[in-house]
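Handing you this structure, nothing more for now.
What you see is the complex with one protein chain gone and the rest in place.
So, chain A:
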């Protein structure tokens, strides 16, 4: 333990508080056993494939179709959430209306509601005989069991991300800025575009990236409503499941590697965005 402590504390400053060796040691062992070693299994297993084989698996037409759907729908869902999440955050901070506290609490529903429950509820709503589906069907719009259904599920699970990243920034916004803009003769829309939006942009982008990252990996809420037709409405996580069900462990792992690499890149981007947001608004987290 002292070797561990020495590595982390190169300057050997004196510590008043006890328990550093124990807590850091426990943290590292637990993290390694449950997260780092299991995750490394994905990369090691995929090494059983040659580069050419790996390439064939991850660029098979059915898999490529799933990337297009997963990325396209996730981007679109995150964009929809950026627009309506901003409107919702704005209304929650700046307007008074009945049921506001309840709505504020329910914004986190997608975090608390199990994804399978969300999945079957959305399917029931958007199926041809559902409350929403039966209104859209006469217009020739089919949602459930089409790529549009995937989009609906991904919008649902992404709702809290944008609202909860933008809301605290809006709350902290000094009214003086807007007063100054107004007194200088700026139109309200100009004030929003030139004063408020630049302050919100880092948080808005962070929320967008978080919603996108979550949507790409999402499984439970999507598979019920998607219909899961090959080449049409299969998401990438489902491709991993399909390979596993055929006992093609190496194939499943290869697709997992692609997704993991993307997740790590997104994590890096989100960290940079959060640092930017903290710098732009003077807030820490």
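Keep in mind that, in the parts below, a residue touches a chain if its C-beta (ideal position, glycine included) is under 8 Å from a C-beta of that chain, and two chains touch if they have at least 3 such contacts; residues count from 1.
To be clear about the criterion, contacts and distances are computed from a predicted model.
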For the chain omitted from this view, which of "Sugar ABC transporter ATP-binding protein", "Cytochrome b", "Thiazole synthase" or "Sulfate transport system permease protein CysW" is its UniProt protein name?
-> "Sulfate transport system permease protein CysW"
With the full complex in mind, choose from A:79, A:148, A:232 or A:260 the residue touching the hidden chain.
-> A:260
Where the unshown chain meets chain A, residue by residue | 7-10, 13, 15-20, 22-24, 26-27, 30-31, 34-39, 41-42, 45, 84, 87-88, 90-97, 100-101, 103-118, 120-122, 124-125, 130-132, 152, 155-156, 159, 161, 164-165, 167-168, 171, 175, 178-179, 181-183, 188, 210, 213, 216-220, 224, 237-238, 240-241, 244, 247, 249, 252-253, 256, 259-260, 263-264, 266-267, 271, 284-285
